[in-house]
Structure formats: C-alpha cells, structure tokens
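For reference, the structure is listed below as structure tokens.
One chain of protein is taken out of this complex; the other chains stay put.
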Amino acid sequence: MIIVTLRFFAVLREAFGAGIVEVELDAGTTGAELIELLAANNDDFSALQSVVRLAVNDEYVELGTILADKDDISFITPVSGG
Amino acid sequence: MIIVTLRFFAVLREAFGAGIVEVELDAGTTGAELIELLAANNDDFSALQSVVRLAVNDEYVELGTILADKDDISFITPVSGG
Amino acid sequence: MEPFWIDIAEELPSIVEVYSFLNASQGGAVCVFSGITRLETNGRTTETLSYDAHKTMALKEMKRLAEVASSKWPVLRLVMLHRTGSVRVGEASVYIGVATAHRGPSFEASEFLIDELKKSVQIWKKEGFQDGTSEWVSTTWSDEKKTD
Partner (left out) sequence: MEPFWIDIAEELPSIVEVYSFLNASQGGAVCVFSGITRLETNGRTTETLSYDAHKTMALKEMKRLAEVASSKWPVLRLVMLHRTGSVRVGEASVYIGVATAHRGPSFEASEFLIDELKKSVQIWKKEGFQDGTSEWVSTTWSDEKKTD
C-alpha cells in the first residue's frame, strides 16, 4: 500500500468537503485509476472527471503515471481566475 | 487695420520670447500672409513655417482664411505630448 | 533588483505600491490592467467574486508566463498580483502591469499576460449573486480567447 495526499480546489474542494485528504492506495495505482475510484464515489467529481488534470508534486503528469508513496496529488479543473 | 492676438507654444514661444502677442495687421490679411510676415522676421519660425498649422479662436483654419479684428490666432507645430 | 513582482494573497498591495514598483524601471511606458468584480454578468447582479487558488502551482505558472512575456517583449518590470477570497463589486481581483521603454510592448505584454493567466493559472472564481445564489464559473481548457 502507499499513502498519498489529495488536494482539491474550488468546485472539487466543495464536492469533497475538504481541500486536503490523505488516502491509502494499492501500490501501482495509476492516476487514471485514482480518478475512476474518486468518480465512482462522488457525483460532482464524476461530472468533471473528463476535464480534470492531474498534478503530482505540483507538476502536471500523464494520467497513466503510476503513483508513488507520499505523492502530493492535485486535481485541477479548468481554471477561471482573473 | 485690425488687431489680433497671436499665441505661441513650446519652440515658438521660445522663438518669439512670448506666449501671447497683440499685433496690428492690414485688414484683409490672410493666415498665409501672416505666416510669411512672421517668417521674414524670425529664423526659428521660418524653419517651422512649412509645418505650422493655424487656429483661429481654437479651431483650425485654412491658411487662406482672411483674419478678422480680435481674432485669437494660435500657431500649432507638430505635437509631441504623451 | 528582481524585475518581476508576482504574488497571490488575500489582499492586493495598494495601487500606489504597484506603480512605485513599475515606475522605478525608469522606462517610458507603464500599462496596468486590473480585473474588477463586475456588477452585471449575463443579466445577473453580482455581489462578490470569490477566488480559490492552488497557490504553489499558480505562482509557478505565473512566473513561467512572466518569463515568456519577457522573452517576447523587452520588459523592464512586471507585476502579476492576484487576490484570493472574496472580492466585492468594483474591487480589483488582479493587477497585471508591465513597464517597457516604449508603449506598444507594454500593452501587448499586459494583454498577453492576462489572457494567458485566464487560460492556465490555477485559480478559480465563484460568482456570488445578489439573489443569494452562488456558483463556480464553468470553463473549459480550450485555448480560445475568453471574453471576461
């Protein structure tokens, strides 16, 4: 098992009711698998699943990336600042 | 004879040593004739004669305009504000 | 002195500080864009905009955009400052400012920076309407130029 930190912002922060969550994942879990897991449990996240980008330790990564223990994972929806 | 007010700015103000001058002109004098008159007596004005625009009572006029008593005449060189 | 002043914070610095920083370039031209909470959007009356940010990623992306702008235009000084939290109608949420020697590039670089900020910087906006409702502004990752 690995332990990773999930960071949510804006609409996703509200969807999960928290900005930072620690979760345990099976070793070898990919970004895409993590997204599927979250989407299966949260309708709001599911609605945005197709546009969410994943960042690990503040760098965008491909969804196929295999997650590692202690990864800091951010879920980035389309931005709307300014 | 008519009496008119001449207004000079920037390089022309310095050329004539004054911003406002009252002069007597023959009735029927045109803008172009006034410019010739000034150019004949002032080298700095002469050098700018070809680019000077004339305004009477704050409105640009054609050089052929016949000047009238009490006209307020401005000599406008190419601008450089900002 | 560092020619970029980039920050995300609960409060914006005063506009006087922004201009002090930019004018110290001793260049000839300063263009500052500020995004203001607008009263009316699509016929609805806004009371406040609230901003959330992924601060570390957003700051990194803003620095990257500043570097891109500096490579495209002869930037002397540059500010990119964004608020988080609640911004009432008529208040600024963002200052984008560029000092250059000549005026054209100050406009071009400022417009580039706000356009790009809206496309890629990890900040999100929630509209709070006077009728009591609120919603996160829905956007896409499209690179199309947005209009607000």
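In order of appearance the chains are A, B and C, and numbering begins at 1 in each one.
Operating definition for what follows: contacts are C-beta pairs under 8 Å (C-beta built on N, C-alpha and C of every residue); 3 or more make two chains touch, one makes a residue touch a chain.
Because the structure is predicted, anything quoted here is derived from the model rather than measured.
S.K.: What are the shown chains that the omitted chain is in contact with?
M.R.: The chain that is not shown is in contact with B, C.
S.K.: Which residue, C:6, C:31, C:58 or C:123, contacts the hidden chain when the whole complex is considered?
M.R.: Selected residue, touching the omitted chain: C:31.
S.K.: For the chain left out of this view, which of B:2, B:32, B:55 or B:68 touches it?
M.R.: B:55
S.K.: For subunit B, enumerate the residues touching the unshown chain of the complex.
M.R.: Touch with the absent chain occurs at residues 7, 9-11, 13-14, 51, 53, 55, 58, 74, 76-82.
S.K.: Could I get the residues of subunit C that touch the absent chain, sorted low to high?
M.R.: 14-16, 19, 23-41, 89-92, 99, 101-104, 106-107, 110-111, 114, 145, 147-148
The criterion applied here is as follows: only the chains that are shown with their structure count from here on.
S.K.: In whole angstrom, what separates the CA-based centres of subunit A and subunit C?
M.R.: 26
S.K.: Can you give the whole-Å distance between the Cα centres of subunit B and subunit C?
M.R.: Roughly 49 Å, centre to centre.
S.K.: Distance between subunit A and subunit B based on Cα centroids, please, to the nearest Å.
M.R.: 75
S.K.: In subunit B, what residues contact two or more other chains?
M.R.: Answer for subunit B, listing residues that touch two or more other chains: there are none.
S.K.: Provide the list of subunit C residues touching at least two other chains, using ranges where the numbers run on.
M.R.: If we look for residues of subunit C contacting two or more partner chains, we find none.
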